[in-house]
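In this view, the complex is presented without one of its protein chains, the others remaining in place.
For chain A:
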């Protein structure tokens, strides 16, 4: 049989009745400017070798601004040559003055390693004696000293900066004395908890630079978000110039919204998105067209992977379709990335882990299982297909969730909407105190010294009373035996990961991955089915005390899904908006989280085929929340459904307006709240101390409320469906009441 081309498949897709919107992005020509005259001759020749005789407009603007001494943040879509935005000014500076140093920060180790090889190629072509090194956990002790003393360009990640470089700054004197540039790549990834930590790490970095008499410039690059300048300024504490005149060319792109057919008319239930994704991906893959499939969770990745591997078994080898997500070991990931670049791997099923700038070359097709959750994220995933030239197809397959249905049925919402803002809260007290300790450990803290905009005098006094610091001669000195950075993880509230141990073969027990503690509660409990590279494992024992999950390979027809019981107590109300019959509050709460049971769900039909208890200790966090109290005459049963329905809609709408992951903000409803006895819906930050999401919701409540109302009203169902407030409420008239409820606020 003849293989179909991409053009054939596009034509077929145009006739598919489930395609409800087709958006074509016209090709864009390159906009360029000549190389600046001032560029070093060797550097110019190296660029010539790569046939770069002109710069894209954004690269040119970045170079000029940096030359003028400005801090910049360049907004660069995927494959627009963003690395030149920083490599060019940095190499120019080092070529001029070889004592100059630069520090590159990448969100992950993998990205740093990618960039090192690329940078070293240019350096080699320059024939210049410029040394660039990665410095991370894999750097062998033998060359560490060389990196510290002689590395012109040191590439690392925030975690390594935090735990290894800054606390040992006296070993890095030549770097800090001569630091000219700090490059922050993938700036948009530094948001939420992680971003709040990194902002504080950068405060420590700037402090150490000041101690050694340097004041480096920042060069940042970011994917498209609404507030790159604001984010860059909040992260670095320095004024920024925004560079957003992208001049890179782009090939034609077809952006297709696909809505699975309705299989149950009265209940408005559609066929599962996963099933449709499997079918669509198969068409492309069996015609040898390189395809990336995005899914929203690790479990979903593994399920889709196993289905597709099964579907294309006869057509192509199983090893040419791979999974990619957090929890795979680095070696495994590097092999997959390389396979994609070389074309040995035809298809990859990934979580948003591949949204980042990991180099996997140009793919032709991108299929998304559901709306990725934010406009920014969607464009980044879409950017994986068709990088500079040629046609590409992006298919978004909607799931039944409210927001997916809203997005595919209101294409203008997506295509005309600005991407979201990324927010951090560097003043989160827990995070701030942790980094203040590290800062005092690194260099004694002067009484009048600033650490961000907040007055930290009280914090220092508190730490002195706790005998962590010792005050003497106008300075706070570290006075504790411990090494504070080791106990502080930038990535998550929980410090220790759970290690996953495969004991399928007694003679060959091995570690196959790891997972953060909160996720482990729901994914690695006893008897959970854990999927890894498409292979099913059952958890035989979760050793919570030692943070180890022992798994054994199995072959079953179901996966598991865990339930959490959440308890909420209001500690303090900070702010209140009174409405005629209701009130919205913002303040501090404690949340108690306890996994209760898990369900076994059949893979083919998604029906519930059994359940079991989970016995794990309760986790408690203090955090910020926004909650809505209302007065409503309503029978208890329907009140409960009503609150749950509205809460469900809010949980979908809020992450879109605050640009956070759905797991960063949680929703809970109570028909009689413990503190007031009133029906209440809570939205809280899922991080100790809060990271500013609930506060953001409080400030922009009208916007959130209108979006929620709009979603419910536009849903075509009669009495509620899984795409809005949920289902099974016939005769309760809940759809109308939900809107009424929201109107109270």
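Throughout what follows, a residue touches a chain if its C-beta (ideal position, glycine included) is under 8 Å from a C-beta of that chain, and two chains touch if they have at least 3 such contacts; residues count from 1.
The rule is short, and it goes like this: contacts and distances are computed from a predicted model.
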| item | value |
| --- | --- |
| Chain not displayed: protein name in its UniProt record ("RsbT antagonist protein RsbS", "YprB ribonuclease H-like domain-containing protein", "Sugar ABC transporter permease" or "Aminomethyl transferase family protein") | "YprB ribonuclease H-like domain-containing protein" |
| Touch criterion as defined above, residue of A:126, A:443, A:551 or A:693 at the omitted chain | A:443 |
| Residue touching the undisplayed chain, where the options are A:151, A:167 or A:690 | A:167 |
| Per the touch definition above, residue among A:149, A:264, A:472 or A:592 touching the missing chain | A:472 |
| Positions on chain A where the hidden chain makes contact | 167-171, 173, 440-444, 467, 470, 472-473, 475, 477-484 |
